[in-house]
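Below is one structure, written out as structure tokens; the observations come after it.
Missing here is one protein chain; the remaining ones are kept as they sit in the complex.
Chain lettering (A and B) follows the sequence in which the chains are written, and residue indices restart at 1 in each chain.
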Amino acid sequence: MYNAGKIIIGIIIFVGLVTFPFIFAGGKATAKPDPKIDTPEILKMPENERKCVESKSFMKKEHMQLLNDWRDWVVRDGNTIYTNAEGKTFNMSLQNTCMKCHSNKKKFCDECHNYTAVKPYCWDCHIAPKEKES
Amino acid sequence: MLEKAIYGGRRYWVWIFFLLGLISVGFLAYLYQFKSGLGITGMSRDVSWGLYIGQFTFLVGVAASGVMVVLPYYLHDYKKFGRLTILGEFLAIAAVIMCMLFIFVDLGQPLRVLNVILHPTPNSVMFYDMLVLSGYLMLNLLIGWTVLGAERKEVAPPKWVKPLIILSIVWAPSIHTVTAFLYAGIPGKHFWLTAILAARFLASAFAGGPALLIILALIVRKYTKFDPGKEAIQSLGKIVTYCMLINVFFLGLELFTAFYSQIPGHMHTFAYLYAGLHGHNQLVPIMWVSSILALIAIVLLVFPQIRKNENLLAVACLATFFSLWIDKGFGLVVGGFVPNSFEKITEYWPTLPEALIALAVWAIGFLVLTILYKIAVSIKEEVVFDKYGEKQIKAE
Partner (left out) sequence: MSINRREFLKMAGITTILGIGGVSAVQGVRNRVEASQASRAPEALTAKRWAMVVDMSKFKSEEDYQKCINACHLSHNVPHITDNPKHEIKWLWTETYEHAFPGNEDKYRAERFQHMPFLMLCNHCENPPCVRVCPTQATFKRKSDGIVMMDMHRCIGCRFCMAGCPYGARSFNYKDPRPYIDGSKENLEFPTRMKGVVEKCTLCYERLAKGLQPACVEVSNGALIFGDLEDPNSAVRKVLSERFTIRRKPELGTGTSVYYII
């Protein structure tokens, strides 16, 4: 093998870089995110009305797309009312609709976003609900 | 061909590391700006564009001016420019890269820059400016690289380059016209709202760009074995002369219209720039430096006897370059905002971090330019000089 020394050093550096996050975390996996929906506002609702604007599975997968569409419809088209799959209507607003129920941004939004290292810039402008430091 | 850039003498590496140093300092300043916002610059609610956009405007001109060597060579078969074309094209590449960086550092939300492509807006001149600038960059990269590669292998360049070269000749003035349209179509900004603005831009570009190219060519000749040619430099000198005269003539036209008509809105900015308005005169000294440099340049350029002396030509070119750099790279943009829409005056002067960022963009441009020129010159030395020796200088 030509340049054996250089190649071996290169491989060691490469392996070191690739495994660095695992070694750095001490071999432990980061705790799985566990978003909470047990806010006082939600608990106050009767059991059968505790539903988000769309189904849980849809919201899990598509909330970002939904928010994107809501934003365009409200800001650009001036439409503010959303009719969901069941025919129920909602005022389209992150700050005034979503967060009125999900008043626990830290345990609801940040939990997963931090885990997946996603940094949506929503809160640079939208005012997050005031939470007690826990 | 890139490997040519990693072999060089001591002087080459000192220069490269000097540029890298400037870039690092500017990068730190940019991180500061990125974190704190554009408030770290001297810009304001009233003067909302400053040094960055001014430099951008000036450099579009430098990029467009590459056409002044490409056109005579390819359309008029002016052989003397043969060795200059690659220098012109590579200068255009470096200039376009600087333009793009100046736009980028001027953005308040730089991470959203791709919105311009995501939401294409045909009624915005800025959108076209992005299109024509990236197109021009591609064209010059493709043409310069292909032609140089062919020269290295000592074969004729492939046939498909010719139409691209013709396209680039048409494209060059269009990038600067579009840049002028950024300003010339805005209602209520009297200083910019003039049909002659694009023409003025082109005249100043075709004076300032070739002036820089002459200086670069002289440097290349001094420090390498490659000689771009004495006559080629003299011909470029003629181009600088005519374009500088036209540029000053156009400025005179503006002054006549403003001051003979006596319409206050048309006179205000000129008054502010050259004499001061209501006690505000921060830009007066540099505008006069620009005017005096222009005068020196013209005196040195119009007399062929003086122009033929390459040292004096270099002085004339430096004067031309810096005169236009102040006038177009600063006064033109800032002046448009003074007085503001309420006929009030807010003055502008760049801050230190802003200047460092601008300097770093220039350093990046010069780094790109140095590397490209190194490659071009190494190949020219290899295929021309080492083979034919001194003959290449005397042959033409």
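Definition applied: a residue touches a chain if its C-beta (ideal position, glycine included) is under 8 Å from a C-beta of that chain, and two chains touch if they have at least 3 such contacts.
None of the values given here were measured: they were computed from a predicted structure.
Partner chains of the missing chain, restricted to those shown and counted over the full complex, are A, B. Considering the whole complex, the residue from B:98, B:137, B:161 or B:182 that touches the absent chain is B:182. Contact with the chain that does not appear here is found for just one residue of B:46, B:254, B:310 or B:381, B:46. The chain that is not drawn here is touched, among residues B:19, B:62, B:98 or B:130, by B:130.
Summarising the interface, chain A meets the missing chain with residues 54, 58, 61-62, 65-66, 69-71, 73-84, 91-92, 95-96, 121, 124-127. Think of the hidden chain as still there; on chain B it touches residues 36-39, 43-46, 48-49, 103, 106-110, 112-113, 115-116, 118-119, 121, 123-127, 130, 182-183, 185-189, 264-265, 336-337, 340-344, 346.
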